[in-house]
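Here it is, the structure, as structure tokens.
Shown here: the complex without one of its protein chains, the others still in place.
So, chain A:
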């Protein structure tokens, strides 16, 4: 199985609460992720290199990232924020060239219709606040899956430009995409269960 490499995963966390930003940052760092926090959906889009009205033709192939130097592997966002809600942000990302970006929603309120709406719009997960380390351990497989998908896509695009003979050789070495279940989870710090 092809590992996504030793480079760290980078998570973009969006929350208007300074307390929650501090907590989520620490939780994610504890899991050895690189973290960037922003306090609004607008700033999140800016960081991702998307403009607020950036919706592209869904039929164009999506590059892994089209923003500045920093690659973001996952966006985790609060639902209730002034201005742009987490749902609005989710929608904008899914309608953009970054539609493959995994997005996770957090909310302090357990509203089933809200949860359904978010999942239907493409959110990978919905966490109730306060978010725990055990919730965030679900993020790794999501990011791994997308990284592998992007790598395969790159491979395919590369192969399209190569000679037929080389293509045959490459195809034999193509990693399988079905390794979701085998994603290796590094040991997390043990949490006490009460």
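As a convention for this text, a contact is a pair of C-beta atoms (placed from the backbone, for glycine too) under 8 Å apart; a residue touches a chain by one contact, two chains touch by 3 or more; residues count from 1.
The rule we apply is simple: contacts and distances are computed from a predicted model.
The listed choices are "Alpha-methylacyl-CoA racemase", "Cullin family profile domain-containing protein", "GPI ethanolamine phosphate transferase 3, catalytic subunit" or "Histidine-containing phosphotransfer protein"; the UniProt protein name belonging to the chain that is not shown reads "Histidine-containing phosphotransfer protein". The chain that is not drawn here is touched, among residues A:22, A:51 or A:149, by A:22. Considering A:92, A:114 or A:129, the position touching the chain not shown turns out to be A:129 (whole complex). Within chain A, the residues in touch with the undisplayed chain are 17-20, 22-23, 26-27, 29-30, 80, 82, 108, 129-130, 132-133, 191-192, 194.
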